[in-house]
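Only one protein chain is missing from this complex, and each of the others stays in its spot.
Chain lettering (A, B and C) follows the sequence in which the chains are written, and residue indices restart at 1 in each chain.
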Amino acid sequence: MTADGGPELVQLLTPEGERVHHPDYDVDLTPDELRGLYRDLVLVRRVDAEATALQRQGELGLWAQLLGQEAAQVGSGRALRPTDMAFPTYREHGVAWTRDVDPLQLLGLFRGVTNGGWDPHEHNFALYTIVIGDQCLHAVGYAMGVQRDGTDDAVIVYFGDGATSQGDVNESFVFASVYNAPVVFFCQNNQWAISEPLERQTRIPLYKRAHGFGFPGVRVDGNDVLAVLAVTKAALQNAREGNGPTLIEAFTYRMGAHTTSDDPTRYRVAADLEAWKLKDPIERLKVYLARNGHADHAFFDAVEAESEALAVRLREGCRSMPDPAPDSLFDHVYAEPHPLVDEEREQFVRYHASFAGGEH
Amino acid sequence: MTADGGPELVQLLTPEGERVHHPDYDVDLTPDELRGLYRDLVLVRRVDAEATALQRQGELGLWAQLLGQEAAQVGSGRALRPTDMAFPTYREHGVAWTRDVDPLQLLGLFRGVTNGGWDPHEHNFALYTIVIGDQCLHAVGYAMGVQRDGTDDAVIVYFGDGATSQGDVNESFVFASVYNAPVVFFCQNNQWAISEPLERQTRIPLYKRAHGFGFPGVRVDGNDVLAVLAVTKAALQNAREGNGPTLIEAFTYRMGAHTTSDDPTRYRVAADLEAWKLKDPIERLKVYLARNGHADHAFFDAVEAESEALAVRLREGCRSMPDPAPDSLFDHVYAEPHPLVDEEREQFVRYHASFAGGEH
Amino acid sequence: MAVTTMAKALNAGLRKALERDEKVLLMGEDIGKLGGVFRVTDGLQKDFGEARVIDSPLAESGIMGTAVGLAMAGYRPVVEIQFDGFVYPAFDQIVSQIAKHRARSGGRTPMPVTIRLPFGGGIGAVEHHSESPEAYFAHTAGLRVVSPSNPMDAYVMIQQAIACDDPVVILEPKRRYWDKADVDESVDIASAPSPFTARVVRPGTTATVACYGPMVRTCLEAALAGEADGLDLEVIDLRSVSPLDIPTVAASVRKTGRLVVVHEASVFLGVGAELAARITEECFYSLEAPVLRVGGYHTPYPPSRLEEEYLPDLDRVLDAVDRALAY
Partner (left out) sequence: MAVTTMAKALNAGLRKALERDEKVLLMGEDIGKLGGVFRVTDGLQKDFGEARVIDSPLAESGIMGTAVGLAMAGYRPVVEIQFDGFVYPAFDQIVSQIAKHRARSGGRTPMPVTIRLPFGGGIGAVEHHSESPEAYFAHTAGLRVVSPSNPMDAYVMIQQAIACDDPVVILEPKRRYWDKADVDESVDIASAPSPFTARVVRPGTTATVACYGPMVRTCLEAALAGEADGLDLEVIDLRSVSPLDIPTVAASVRKTGRLVVVHEASVFLGVGAELAARITEECFYSLEAPVLRVGGYHTPYPPSRLEEEYLPDLDRVLDAVDRALAY
């Protein structure tokens, strides 16, 4: 496997910030839109950095970093219409950003305050899914619902390179192709599944998996926000038009650890990281913006200031986030009354009250 | 999908019994070997017919017919070396035949006398697997064992067109390709998964699934015993030589019901059946043998007589098959002593003895 | 009011549910043209179309996982797993997603998925076609698990399960699919008793026998046979194994002083264990004997020629009653 994604890689912006052209894909963005993408990338990276720091300070139990994957997430997230539905893994903080989910709600999850956090229906952004691959079937089912509703919405589902080995992910390819469901499979190939390199999951490029199921697969430079946007838009459009699923392999790299619990020095060499640093998704857009006069210092400074303000808000918001009420653990398990849960809650409340009364 | 298997179909013997050639595959068999294959096909069909009859007579609880799939099974089974291992579904009576499993042992399973029947190690033929797709992973694991043993044995695993939708089957493709395991995936595409036509499982030919996982897939005329033999031998050889897995799609047709419990008139039209009758796997070999002077009347008569004798033996053997001892249901659950099972068995025996004593 | 089989009653219930709510969808293997291997969905695809009665690829996790997505999209999927033994590939989607999703979402996303599971033995089938996996589901918080024992309950309970905003596993006792009884299709499911309550199907005084699904008929037969020996058994059809209707069972045990629990599933950690533990706690001073359990052994379900030895029958029920009375 070529480390640079090989000749198949769709790219519109080189690591050096040069705008290139591709026979099949293109985007035509206003300077405003380009600046908007830059702002997204910077703020998303900041969310990630702050969360990582908050974890180190003991405010979060865990954090799954997206460092290096900002363009893959922002590019694909911004390709969506508001009414499209997105199904994330646990690392899609950048997509969450594009769906207007407050980053504090992501922090709540990793702080252990909730197992969910936001309203999936309000944001058209499903809850994070931790069991690898499960959400791919949910997305296909949701897309089958969209088909039945008769709208031209589309669905996108995120998963990693490691996830492609799961039965559920492959079953989702079967269901999507057989029912021609309006779904885009967005695989962020960040080269690693915790400590396992891509070679433990496949011996050919992942986008080709789709061909075995009879739908198109395409590999895009995942660090090129423009290419990701273009390729995802095209795939979504295809889905809307009734042409069924597409697999997008966003070729990228996990610059950080798997999560804050992980120690990547045990399994990968520093040189790889250095090589990928040269392909940074933010740097190349900044160069492009500056070189083409689409953005000036004032703009970059303003984004920087916004990023600082966001960081402050996250730190404060996270630290002051209240713990849930103890007996809320009985909430929402069932929609309708359930005698056992009701009884357990009652006993629980009575037991806790006995402490308050100093009985123990 | 073309009903005749399309131009990709590997064929060495046409439905009319004409020997044709293929650029990639060939077999060179002696008349003796050709007659042997014919005998296999006829006797296997007879086993199937007798078992079906025995089920109708109430001697078996169920029977899964292979009618029409004899060539796919005999051709692939005869491609194996004795030390190769085969993993069947519940319909591989023809493969069982080539592995010297007494058909009576198959009858025992469908009679409800056992959930297994033969010694998998003695025959290098695993037990029938009823849960769709599970055996594909077993085969890959076994092949990983063969790799570690350092022999040049190969493994073959059977499954149906419907099975290709199962997560486990796709996971077995991942494991086999990633570990380059010496395994041949033999999919009998008999066009139906009970009542569901192939279109409910895939929208492209099944052999192409392999390409998505990075290994070769080939479609062979499953009603052509010579082509199946040639293609399977080549795939096994490939595996032996360390080139990893191959997917073979044997394009065939389930001429009978799914099982004796099924009523195919509810979901398929008679015309299809008529079209496939013209491609009968036995007829074409018979024509070829006769036309080329490889077999004479005496031979065909002898096979017929052997078939009659086999039928008699099966009928008698099945009818006189004893029920297992009641308390054998506690046998072999655990290899080492287990207090609960021991205790339950004791109570069971005591309880049954109480009836014998006329207490109840 | 018409005499019909449980399979036909389920069919009628499904038809009602499809008529009542256009968000109701059926999905499963062979449920379309074939009408399911037990014909429970017979004719429904023809009448409601392929978009609502969906033949799925052969992948149980796929069925269950897409049902989750359909539920998120506002549908009420009713999925059929062809046989009990084939539900295990879908276990992850059931346990980690369907059961937990509503709580995870803070109540925002209900999971009104109905899982139809023909279950239990006694039909002379090959391996994996006679399993009783209810304990796995009952132990799983977030699920509800019910099992009808007769056509009328089947007709009502399938509709109630579909109408319920929680995921419901409905265990259909396949050996009773062909049992016939009166079914009153005019019943209003909203005013019918909750499917999560038990029912005393035979009042009695000597001892209580609690059972569900396929064993209800067996236990009623045992009660009848017991009359000759002077036994007056109270038989409770639990109907729901999660939640369990403890008040109904406890009230009975307080009266009879003895409880025998009967199911096909293995006794070890079977539903009987929970009932024994709980009822002993509730009725400690009323129990004249420990709660006794009649059920499958700690072995895989045996080949069919041995299944009569494995399955609880009238004699084994009465034997347990005798043992309880001997205390």
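Heads up, the rule we're going with is that contacts are C-beta pairs under 8 Å (C-beta built on N, C-alpha and C of every residue); 3 or more make two chains touch, one makes a residue touch a chain.
Here the structure is a predicted model, which means the values were calculated and not measured.
K.L.:
Among the chains present in the display, which ones are touched by the chain that isn't there?
P.N.:
A, B, C
K.L.:
Where the complex has a chain not shown, which of B:G17, B:G36 or B:P120 is the residue touching it?
P.N.:
Only one of B:G17, B:G36 or B:P120 touches the chain omitted from view, namely B:P120.
K.L.:
Looking at the whole complex, which of A:V47, A:A193, A:A234 or A:C318 touches the chain that is not displayed?
P.N.:
A:A193
K.L.:
Can you say which of A:S177, A:Q201, A:N223 or A:S307 touches the chain missing from this structure?
P.N.:
Considering all chains, including the one not shown, the answer is A:Q201.
K.L.:
For the full complex, which residue in C:H128, C:R217, C:R239 or C:H263 touches the chain that was left out?
P.N.:
That would be C:H128, which touches the missing chain.
K.L.:
Contacts of subunit B with the missing chain: which residues?
P.N.:
Given the touch definition above, subunit B has residues 85, 114-116, 119-121, 126-127, 131, 134, 136-149, 167-168, 171-172, 174-175, 178, 331-336, 338-341 touching the missing chain.
K.L.:
When the complex is taken as a whole, what residues of subunit A touch the one chain not shown?
P.N.:
61-62, 90, 109-115, 130-132, 162-163, 165-168, 193-196, 200-201, 261-262, 266-267, 323-324, 326, 328-330, 333, 338, 340-341, 344, 348, 351, 355, 360
K.L.:
Touching the missing chain, which residues of subunit C?
P.N.:
The missing chain touches subunit C at positions 61, 85, 88-89, 91-92, 95-96, 99-100, 103-104, 127-128, 135-136, 138-139, 141-142, 242, 265-266, 268-274, 276-278, 280-281, 284, 289-293, 297-300, 327.
Methods note: only the chains that are shown with their structure count from here on.
K.L.:
Averaging over Cα atoms per chain, report the distance between subunit A and subunit B in Å.
P.N.:
Going by mean C-alpha positions, subunit A sits 45 Å from subunit B.
K.L.:
Centre to centre, by mean C-alpha position, how many angstrom separate subunit B and subunit C?
P.N.:
36
K.L.:
Between subunit A and subunit C, what is the gap in Å from one C-alpha centre to the other?
P.N.:
Comparing mean C-alpha positions, subunit C is 40 Å from subunit A.
K.L.:
At which residue positions does subunit B touch at least two other chains?
P.N.:
Touching at least two other chains: 165-168, 200-201.
K.L.:
Using the touch rule from the top of the page, what residues of subunit C touch 2 or more other chains?
P.N.:
56-57, 59, 61-62, 89 - these are the residues of subunit C that touch more than one other chain.
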